[in-house]
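All protein chains but one are shown at their positions in the complex.
Take a look at chain A:
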Amino acid sequence: MLNIQNLTVSVDDKTILKGLTLDVPAGEVHAIMGPNGAGKSTLGYTLAGRSNYEVTAGSAALNGEDLLEKDVHERAAAGLYLSFQYPLEIPGVPALTFIRTALNAQRKLRGEDEMSAPEFLKTTREVAKSLKIDMDMLKRPLNVGFSGGEKKRMEVLQMALLKPKFLILDETDSGLDIDALKVVSEGVNALRAPDRGMLVITHYQRLLDHITPDRIHILVDGRIAHSGGPELAHELEARGYDEYLGEAA
């Protein structure tokens, strides 16, 4: 599904990812943990195609399609979804308008028919209900004045509606209270499917109690320093990153 080989990325002439290799097969959920500044968000941004993230070596492919040669929106249409660590506020654009515009833009690029307004509303209503999002909130400009937790819920709502093939969740758990964490995790778990893959970036074991990963990778200084099974999260919780920091240096 997602195949990353020796990915090397610099931002403003500073090398952040230093030959990162990672494979996530279809149907699996992998977690990435690692100290602040290790390059986790950089990985997400690079895969999504943010400008000024310069790939100097390596490759990244989704279902065999080269991601790096595509424009940002083409990657989305190919099925990639990045949930932002800090979702942006879009003044003047109601959440519903934003999501519908994105959905139909993707469909158009894939040569599919647009979704009609009534159908879109019906689907949105159902998903919003399951995420405990009020429809009135969706009439407000996207994320403007939303709480941290509401913004993250809005990200999950968009995943559920856009139905991407591969999800990158960048700290989707941060800023969530205990109840919201449950709601969001359930929303994410509902999206687990044999033909869908996920990369979950987190600092906390507690998210992985809800979303059990197939594998956990430790990202340190721009590389995967260690990989293991779900039990790795507990070890990290107890011992921290010290032993891996040594390895990377």
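In the analysis below, a residue touches a chain if its C-beta (ideal position, glycine included) is under 8 Å from a C-beta of that chain, and two chains touch if they have at least 3 such contacts; residues count from 1.
Note that contacts and distances are computed from a predicted model.
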Per UniProt, the name of the complex member that is left out, chosen from "Indolepyruvate ferredoxin oxidoreductase beta subunit", "Fe-S cluster assembly protein SufD", "Chemotaxis protein CheX" or "ABC transmembrane type-1 domain-containing protein": "Fe-S cluster assembly protein SufD"
Hidden-chain contact residue, picked from the options A:V11, A:L121, A:L162 or A:L245: A:L162
Option from A:L82, A:A128 or A:I201 whose C-beta touches the chain left out: A:L82
Contact residue for the chain not shown (choose from A:A48, A:I201 or A:L232): A:A48
From A:H73, A:R125, A:K139 or A:R239, residue that would touch the chain that is not displayed: A:H73
Listed residues A:A38, A:L103 or A:I218, member touching the removed chain: A:L103
Interface with the unshown chain - residue positions in chain A: 48-51, 71-73, 75-77, 81-82, 84, 87-88, 90-93, 97-99, 101-103, 105-106, 109, 141, 158, 162
